[in-house]
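Take this structure first; my questions come after.
The complex appears here without one of its protein chains, the remainder shown in place.
Every chain is named by a letter (A and B) in the order it is written, and numbering of its residues begins at 1.
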Amino acid sequence: MWPDDARRMRELGISVVRVGEFSWSRLEPQRDQFNFDWLQRAVDTLHAEGLEVVLGTPTATPPKWLIDEHPSILAVDESGQPRGFGSRRHYCFSSNIYRQECQRIVERMAKAFGQHKAVTAWQTDNEYGCHSTIISYSNDALVAFRQWCKQRYGSIDQLNSDWGNVFWSMEYRSFDEVGLPCSAVTELNPAHRLAYWRFSSDQVASFNRLQVKLLRQHSPGRDILHNYMGNFTEFDHYTTAADLDIATWDNYPLGFLDRDSESDTDKKKWLRTGHPDSSAFHHDLYRGVGRGRWWVIEQQPGPVNWAPHNPAPLPGMIRLWALEALAHGAEVMSWFRWRQAPWAQEQNHTGLLLPDSTEDEAVAEIRQLTADLDVIAHELKESGNASTQGPPVAFIFDYAGDQMLRIQPQGNNYSPLGWVQDIYTACRNAGVDVDIVPADALLDSYQLIVVANSISINDTLLKSLQTTSAHVLLGPRCGSKTDELSIPSNLPPGKLQSLIPVRVTRVESLPDFAIETTQCENFEVHRWREKIDSKLQPQATFNDGWGCYYRHNNIHYLNGCLTETSLQSFITTRLEEAGILITPLTDGIRIRKHKGLLFAFNFGPDKEQLSIDGRFIIGQPELAPGEIAVLNLGDG
Amino acid sequence: MWPDDARRMRELGISVVRVGEFSWSRLEPQRDQFNFDWLQRAVDTLHAEGLEVVLGTPTATPPKWLIDEHPSILAVDESGQPRGFGSRRHYCFSSNIYRQECQRIVERMAKAFGQHKAVTAWQTDNEYGCHSTIISYSNDALVAFRQWCKQRYGSIDQLNSDWGNVFWSMEYRSFDEVGLPCSAVTELNPAHRLAYWRFSSDQVASFNRLQVKLLRQHSPGRDILHNYMGNFTEFDHYTTAADLDIATWDNYPLGFLDRDSESDTDKKKWLRTGHPDSSAFHHDLYRGVGRGRWWVIEQQPGPVNWAPHNPAPLPGMIRLWALEALAHGAEVMSWFRWRQAPWAQEQNHTGLLLPDSTEDEAVAEIRQLTADLDVIAHELKESGNASTQGPPVAFIFDYAGDQMLRIQPQGNNYSPLGWVQDIYTACRNAGVDVDIVPADALLDSYQLIVVANSISINDTLLKSLQTTSAHVLLGPRCGSKTDELSIPSNLPPGKLQSLIPVRVTRVESLPDFAIETTQCENFEVHRWREKIDSKLQPQATFNDGWGCYYRHNNIHYLNGCLTETSLQSFITTRLEEAGILITPLTDGIRIRKHKGLLFAFNFGPDKEQLSIDGRFIIGQPELAPGEIAVLNLGDG
Partner (left out) sequence: MWPDDARRMRELGISVVRVGEFSWSRLEPQRDQFNFDWLQRAVDTLHAEGLEVVLGTPTATPPKWLIDEHPSILAVDESGQPRGFGSRRHYCFSSNIYRQECQRIVERMAKAFGQHKAVTAWQTDNEYGCHSTIISYSNDALVAFRQWCKQRYGSIDQLNSDWGNVFWSMEYRSFDEVGLPCSAVTELNPAHRLAYWRFSSDQVASFNRLQVKLLRQHSPGRDILHNYMGNFTEFDHYTTAADLDIATWDNYPLGFLDRDSESDTDKKKWLRTGHPDSSAFHHDLYRGVGRGRWWVIEQQPGPVNWAPHNPAPLPGMIRLWALEALAHGAEVMSWFRWRQAPWAQEQNHTGLLLPDSTEDEAVAEIRQLTADLDVIAHELKESGNASTQGPPVAFIFDYAGDQMLRIQPQGNNYSPLGWVQDIYTACRNAGVDVDIVPADALLDSYQLIVVANSISINDTLLKSLQTTSAHVLLGPRCGSKTDELSIPSNLPPGKLQSLIPVRVTRVESLPDFAIETTQCENFEVHRWREKIDSKLQPQATFNDGWGCYYRHNNIHYLNGCLTETSLQSFITTRLEEAGILITPLTDGIRIRKHKGLLFAFNFGPDKEQLSIDGRFIIGQPELAPGEIAVLNLGDG
């Protein structure tokens, strides 16, 4: 079947194929009885059709014999129960035994395939953290965490002081007394939880690094990547990515909508297209994580199996999602999976082929896509690959900040990631492109810098903000905590007070039915509000007298979460002030500029008319639902 | 008190009394110290009034001393915790020690009472599976499961292949490595879960068989029965029932409504009557399970204690429910319980007597019922017990199919049992009687055969369907999986493609707010829809172009779940095509034909006028809520 598959892939326009992840029980059916022949055959077969191969290391699924030999490999849940064999990701990142076993199998694979001409890249493991697997409460983790604490805090007195352990008599006498943040009677010390999150995130990075090192050694010149996920912040992706060449991610727009969205209105409106900013947000984020190099390595080709409900995409979306990735700069866009598997957990996950090897619906769209890509390539060649100026807006995305807010939300309707995405949507609705970058990024090229979840302010970021001439939008809660998740001695927003003279003297979280509005200006705040002490006049005043939104030269401090309409108007004004060109869009239309081209996508339920100047090289001004257009702006 | 009780029972018209279930701690207060005197006295007392006795074996409640002696008897939950003593059903079906203990006590009882004239039947245990007790994750279960797998699959390679264990490296090297389907990080292999369900269901059957064997040996000529439950499909009832003489069940219409219904509209409308098809569906099902012989052994006589809310029945319902059971062919209809217990878990469960032995409300209705029964008996004698032709419609009910859909619903609003009951309701609303039968039943006598949850198609059923001249309605998902819960190599509906040339190329599950409608015909689909590849023209077309409902001669394939109104209209048309006489009813009225008589029941909130020809022997054409009428059709 394989040669035929390879041929069909090539004919369809596919050039890169990922194989091998999860294959440990076939690569090593018993300890030290390796069987790489089948994989060799597979890679050779793909190579024969000129296909490039990404080889996945199989470490996401330690086989049964290995678990039976070393049950301590298993991760442990909050109640002390091992997370057993029978699905995947059942290992603890802190297990030294497992780290050695992974090195053993990865080295073998790297030696066997590292020099193969077809193998152009490696994927380490698979979806770190999927199914809440970053945190494990094993004994190995406890031992490693104590060591980590010793490293970070130096002395137990420092740890006690940094965490405020005097509160509730939580003090430790030595690092040997430090416990795991689980099974407590009530809320744990948030600093303890944050430290454990940082430790766990570091464990992922060091686990990953072991594989990277062996792959670099035995397979030089190949790219190394990992496949990250959507709406997932359970470890610091920047740290892991620092060891990789490319950040890739797995994009399931319909599944994310149904699983992660809070609003039934959204779920209904975007049922068959996904939220119009869902893919784009992650494309922009992973471009930042990958320092410019990124792929979509898994793309939904039809209904999937794992969301609460699994509708079919609107016809056209397979092509649309692919071109959208391209427009945001993806090097590769790959579907998961080639052929629908007839058995086991994911048998209801669509592929490009049905289980009987006949073509599924995505294939026709991919054929059209391949033609589109030719048109675009030709156009780019003609225009000499004109480069578009980068996005005018930068979002600083802070994984630890997101985590701090999850540990201490202070209001149970506060969604840290949701808030960032709300601001992102407001920008995208205004037709503006966005970069999402880490706190230590160079910010010179931007006109507006959005700081929305930097709860503890990194000094590099502070310096960038102090020296930039761009407009800086500081969201609520930014700078509100020290690096150990306590209140800064000068009160929130802490270090940011060097940018703008505001001091937060009171915060409140509000249930969804409580919305606070301002007198003259149309500000509406929900969920979170801060009372400010400042010599500055607030830009507006709430009906109960609290000030709303403060500004000091190019620095803007927003002291509450604006509701959707209010946020859109606020962001639009900020963009305009920053001199950024606005293209107001209906909320189903999205545009992105890429290499002198403008891509337009219709996620909405209605036909829409584009009024953008440019020469249409694909599509036309009228966009039916699910349709796309590409314009050359240069000579439009 | 007992002689008086027995007298009152007889005077009330009661003829059969069940005793003894749960009585182990009184029958054997300490190991080998048996005390049967009290039970002897009880049975003798009942016998003195001419009452028949059903003796229950006490194995649903192993006493404390036995558990303390052998803690391994306890069932084990998913997280590895024993399910402790302190209520009931705390045993594991796979415990060999417990099986021996049960044989010991049952043999003793059978020897002591087996020949007693009053004892006309035995009940094994009590409500197998109540409180989710079919599945246990004990070590005994693990050992037995591995043995069961060896038996079923022969070789570990076969098991690995049947389950698709290559996926996620779940392969085993030997049966000794096979694990329990619990505690995994994420979704388990559905084939693994299905196998464990089949194993567990088989364990119930073999556990039950041990008792049956001893009872047949020591108490020959008596009926052996078990009391099954409502809306309960957690083991295959046909298998257990194959060893019994009679299927009995426990009917709590108000409790089921409040506990099991998904819709608040239903809960409000039928608050004091129960859903009009709830009892009837189970009567028809257990008639099938019992191969024609069935009882209601527990019937709600007033408010119960265990539902989320426990309202009083509408006056009249005690009599109505009883006559309804008779109309569906019950041999015996018995209330639970005689006297309300003043203490322990069920003290708020109504009986026929209040705790102070005065009569509760049900008694007056039972007196009226006894008079009704005399009228009916007289009428039947007059008419020479005319037999009515059996129901024209057969539903194939498949316990494994139900389980497969529970394991892999693919949409979290998909209720497998609910869907079958929706179709049942549509038939009953049309005034049509229904048989519910297993896949290997003889289907010669029917005009319409409904196949709604046969996910994997049994060869006997396939043959019946291939040769029948009846209309066959195949519901969505039927035939969509192999016996090992994988996708058939020829795609769904698998073997059913031999009946009708359709091929399911895509499925989707939909949230409740998403309803798909067809262009001309009034089809409305929710929750589940399939895209069909076929040379047949669909009978209708959805607005997005998918085909809806396919037909090939007498074979009908419905490729989605129709909403209530749409389903009613669809089923009515199918019944008419099959030449079945329709009696459209308001949704509170239900009718059933039995031995030449027609019974009519009003579950609705309003007075209703019957327009059915016949001679009223009980009641009249106008039915108030909770009222019933009986007509002789023969000479009406």
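Following the convention adopted for this analysis, a residue touches a chain if its C-beta (ideal position, glycine included) is under 8 Å from a C-beta of that chain, and two chains touch if they have at least 3 such contacts.
In this text the structure is predicted, and so the values were computed from the model without any measurement.
**Student:** Which residue, A:P29, A:P308, A:P342 or A:G411, contacts the hidden chain when the whole complex is considered?
**Tutor:** A:G411
**Student:** For the full complex, which residue in B:Q115, B:S174 or B:N348 touches the chain that was left out?
**Tutor:** Going through B:Q115, B:S174 or B:N348 one by one, B:N348 is the residue touching the chain not shown.
**Student:** Looking at the whole complex, which of A:V166, A:A364 or A:A377 touches the chain that is not displayed?
**Tutor:** If we include the chain that is not displayed, A:V166 is the one touching it.
**Student:** List every residue of chain A that touches the chain not included in the displayed model.
**Tutor:** The missing chain touches chain A at positions 79-80, 163-173, 177, 179, 181-192, 408, 410-413, 484-491, 505-511, 513-514, 531, 544.
**Student:** On chain B, where is the contact patch with the chain that was removed from view?
**Tutor:** So the residues of chain B touching the unseen chain are 22-26, 29-30, 58, 61-65, 68, 75, 79, 81-90, 130-131, 133, 258, 264, 267-268, 271, 302-303, 305-306, 308-312, 315, 340-348, 350, 354-356, 358, 360-361.
Note that in this section only the chains that are shown with their structure count from here on.
**Student:** Centroid of chain A to centroid of chain B, CA atoms only: how many Å?
**Tutor:** Distance between chain centres: 48 Å.
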